[in-house]
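A single structure is presented below for examination.
For this depiction, one protein chain was excluded, whereas all remaining protein chains were kept in their positions.
Up next is subunit A:
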């Protein structure tokens, strides 16, 4: 069963001066899949994800996201994607509700629809009692779940997650992945970068980057077979070495 392609990159290259951060990346992401983008720190994951979100322009290569060209139709892409950056970037000096209202407003979600989704969200994340608290006062794990929920609040076609679980405990990480699965079940394509190899197992397909290049791209099972490894950790070490 061939699924529709939602992200396609051909020979995507990004250079900063003489440094090549992304070297001829070619990959496709299918609609509805959870696509893991793995690599060590500095391998070029964040650079690639920022290009796909329209935060940065590629030096060369052809890229289409949600059917739109990355050079000419950046603003159309932005209507169809959600993004959660490595660094927590909701407004810490606003309350939970105020942040939701702000982003709902920016994406043009009507008042009525917002109210319904808002209460669903608060219930799901168990944040009803603190909805009028400043986000800055929340523990990191809660912040990240909230940031993810805000990123998909407008039902985007794709959500880009840049190391969403950095610095949180395994239990919270597990809960975070429940949220990711839920979004994927609702038809949202998930593009996630991570360097936790246990998380790689949760992905439908993963690509492994090293020094700006994609070294491997397949399902976790096939990668383990190919590199004769028992887990993704071993696969990663073999490739990165």
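In this text, contacts are C-beta pairs under 8 Å (C-beta built on N, C-alpha and C of every residue); 3 or more make two chains touch, one makes a residue touch a chain; residues count from 1.
Quick note on the criterion: contacts and distances are computed from a predicted model.
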| item | value |
| --- | --- |
| Among "Acyl-CoA dehydrogenase", "Cell division protein FtsX", "DNA polymerase-3 subunit epsilon" or "ABC-2 type transport system permease protein", UniProt-listed name of the chain not shown | "ABC-2 type transport system permease protein" |
| Option from A:35, A:103 or A:236 whose C-beta touches the chain left out | A:103 |
| Option from A:9, A:38 or A:53 whose C-beta touches the chain left out | A:53 |
| Touching residue (missing chain; options A:85, A:165 or A:207) | A:85 |
| Sites on subunit A contacted by the missing partner chain, in the whole complex | 50, 53-57, 74-75, 78-79, 81-83, 85, 87-92, 103, 106-107 |
